[in-house]
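Note that one protein chain of the assembly has been removed; the remaining protein chains are unaltered in position.
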Amino acid sequence: MRFKFPLVAIGLEVAMIVLFHLYVQYEKDQNIPLHLNNTRPTKMDSFLLLYPLFQDVHVMIFVGFGFLMTFLKKYGFSSVSINLLIAALGLQWGTIAQGLIQSHGQKFHIGIKEMIKADFSTATVLISFGAVLGKTSPIQMLIMTILEIAVFAGNEFLVDEIFKASDIGASMTIHAFGAYFGLAVAGVLYRSGLREGHKNEESVYYSDLFAMIGTLFLWIFWPSFNSAVAEPGDRQYRAIINTYFSLAACVLTAYAVSSLVMHRGKLEMVHIQNATLAGGVAVGTCADMNIQPYIAMLIGSIAGLISVLGYKFLTPFFASTLRIHDTCGVHNLHGLPGVIGGLASIAAIALGVAHVSTVTRQAKALGSSIGTAIVGGLVTGLILKIPCWEQPPDEYCYDDSVYWEVLYSVLKENINDKSTSGNLLTLRLHACNAYV
Amino acid sequence: MRFKFPLVAIGLEVAMIVLFHLYVQYEKDQNIPLHLNNTRPTKMDSFLLLYPLFQDVHVMIFVGFGFLMTFLKKYGFSSVSINLLIAALGLQWGTIAQGLIQSHGQKFHIGIKEMIKADFSTATVLISFGAVLGKTSPIQMLIMTILEIAVFAGNEFLVDEIFKASDIGASMTIHAFGAYFGLAVAGVLYRSGLREGHKNEESVYYSDLFAMIGTLFLWIFWPSFNSAVAEPGDRQYRAIINTYFSLAACVLTAYAVSSLVMHRGKLEMVHIQNATLAGGVAVGTCADMNIQPYIAMLIGSIAGLISVLGYKFLTPFFASTLRIHDTCGVHNLHGLPGVIGGLASIAAIALGVAHVSTVTRQAKALGSSIGTAIVGGLVTGLILKIPCWEQPPDEYCYDDSVYWEVLYSVLKENINDKSTSGNLLTLRLHACNAYV
Partner (left out) sequence: MRFKFPLVAIGLEVAMIVLFHLYVQYEKDQNIPLHLNNTRPTKMDSFLLLYPLFQDVHVMIFVGFGFLMTFLKKYGFSSVSINLLIAALGLQWGTIAQGLIQSHGQKFHIGIKEMIKADFSTATVLISFGAVLGKTSPIQMLIMTILEIAVFAGNEFLVDEIFKASDIGASMTIHAFGAYFGLAVAGVLYRSGLREGHKNEESVYYSDLFAMIGTLFLWIFWPSFNSAVAEPGDRQYRAIINTYFSLAACVLTAYAVSSLVMHRGKLEMVHIQNATLAGGVAVGTCADMNIQPYIAMLIGSIAGLISVLGYKFLTPFFASTLRIHDTCGVHNLHGLPGVIGGLASIAAIALGVAHVSTVTRQAKALGSSIGTAIVGGLVTGLILKIPCWEQPPDEYCYDDSVYWEVLYSVLKENINDKSTSGNLLTLRLHACNAYV
């Protein structure tokens, strides 16, 4: 990491500053005083009304995704810090990429919606990050951020402006897209040497508790995610209500199925941490539609069920047979539930429940999201495979000590350097003390 | 847990979906565009204005209560996860129970107030959960959720609609009710075998730090809890201000008294984690009244003092003499301060400070909340005592390994199964590594 990482990071930041200088401007008509004798809504009104929803999404991106990925026993520093790095770059680049496409290359203004959408664009990369967690370097993640958000913005434009499909909670354009993009990258970067697993690829007691911080903040604020850019009034209201109840229903089936499929009927933290969120993903596309709360709960229930089954059966199958190793199981939390979300919207429209879009448009949006994700992910994977991005060797996967001075890495070096023959027990005790 | 828990959980979720299908409808008149030339407030206006307060309460329920209970050294997974399970079921069932009582069995609409009140109803169960933490199974908690919320909704109807009492922050109807309900259940489920304590019923360094996450989010957002359903304008404003200053005052007396009663004048984390919140509970009933901030601070100060004394002297007395073992000390955080809240409102009305209710109404509300809680709790306790709900044996109380595959449970099984005579020190070291 001596010079390459700093140079790439600073280079990208300079590029962002230049691009902002060229294209980004403040909103113009904020100057009407708040509520003062006004008969039309001002932009600033909606700014402050939407700002709390933006902050909820912001917490999801940085605390939610960040801590959700700290479940690995020796990769907490990297999970939460690379998450922050990706998101900080991503929200700048997402502002530019989405703004330029929308404005056809002209200067554009940024308001609260643009801030929310910038955060959304980073979510896509963070989902993909989950698939390659522990097996890639920070530089690779910076590059993936740039490439993935470019493809994401393109697909979003297709879905919204060309196909005119409806995807308010972004089940397809963020969740399915992010998952399949990440799986494609993970497939290209597959490591045969880790076919039998890796000693660091497991959680310990406290790492699982830290991950629950992420889970809970994602769970709590998901109604804001699905409603933040919805049309004010009925539709925004429904997006909140439907997501709230879908998530609640999802929890019960996720727990039930976890207990059903695990040894002796016990529960599994991976399922609790992830599958309880699948209801938020799956109800996303339909969230603002007039589907009634009980249908939202049905969608959530199914998502919880499918997600746990995915963790139990599909993830091992992907790793062994398809040679796609998905560290966080993003396919089960974002991929499958995202597809369920798209299919649910098709069903809702086919059954005449919702009229905001057509079956064809929704099918195109689902196909486009998965298609561009896989193609974009494969190309990105090939670029990331170029052996100059400091990808960690198999031995150092899932290990903070590659990027951080952690005490146990100092100890490890001592052991190796001094070829100490000392008491192994004492050394392991030191390692233990280094953690606590 | 093989089949019973999954069946109960799925059965309850199916019941919820059916009930929502039968009774729950979207709000109707959200369709007036936001602020557009309107001369009357629309429901949607207040929806988005109250939504941040709802989200604050939501954080309290899932992160606040969830992490507050992670203080036990080997029960963090269960605390935070069963908390999520209870709350997810409770908010669905609370919506139904409160809605049906309010609508006299007709279909009803759900808006932001119903979402807030659904979250409130789960708080009651989570308080009771604190009293039986570590000694009950997930199935028992699902059953308690159903029974307690039914009784809660009944008492709330009594207090609000029949007695017409005032209890904006729910000191009586949630806090005192939840605490005495939980104590009654704990009394019925008393385990003589644990009279001398249990080796797992203690905290360790990091479990206490995790608990502080819960404490702080509860503390921060308590003004939202006490004001979320208050009448807009003066009263909502006062509910926020009074709670804010009551909590601040409570911190100082809680710390002072903790130091006074502890060995060598040290502080005690249990007091910091819990008694600092008593000011939020105790000011609840009076929160929207015109009591002046300094009276709110006085109420908070007294609550902090009483709460610490409760932890120091009353909890051991309850456990040894009354045979009621209260794991989290909910009597000191919710029970006593809830009663103080009710009494404070009586005093405020008697002294002519507030005119929103009468002394008689408030006294009825306090009596009804404690009475229905104790009766409801005793009946619930008897139902939970039926030996088919997989209640853990004494030996496995306060132990995640009953419900989760944790590494130390694997180790324990290895020791037992292989009757290893190996170095005990090595095994304990392994156990230590399993945590970190």
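Every chain is named by a letter (A and B) in the order it is written, and numbering of its residues begins at 1.
FYI, a residue touches a chain if its C-beta (ideal position, glycine included) is under 8 Å from a C-beta of that chain, and two chains touch if they have at least 3 such contacts.
This structure is a prediction, so every number in the text was calculated from the model and none was measured.
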* Asked: Out of B:19, B:185, B:251 or B:324, which is the one that touches the chain we can't see?
  -> B:251
* **Which of A:68, A:97 or A:115 contacts the chain that the document leaves out** => A:115
* Considering the whole complex rather than only what is displayed, give the residues of chain A touching the chain that is not shown. => 1-3, 5-7, 9-10, 12-13, 16-18, 20-21, 24-27, 30-37, 44, 47-49, 51-52, 55, 58-59, 62-63, 66-67, 70, 76-77, 80-81, 84-85, 88-89, 91-92, 110-111, 115, 138, 205-206, 210, 213, 403-408, 425-426, 429, 432-436
* Structure fact -> Hidden partner sits against chain B at residues 39-41, 45-46, 49-50, 52-53, 56, 73, 204-206, 208-209, 212-213, 216-217, 219-221, 224, 232-234, 236-238, 240-241, 244-245, 247-253, 255-257, 259-260, 262-269, 272, 276, 290, 292-294, 297-298, 301, 425, 428-429, 431-432, 435-436
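Simple rule for what comes next: only the chains that are shown with their structure count from here on.
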* Copy-to-copy rotation for chain A and chain B - C-alpha atoms, rounded to a multiple of 5° -> 120
* Cα centroid separation between chain A and chain B, in whole Å? -> 32
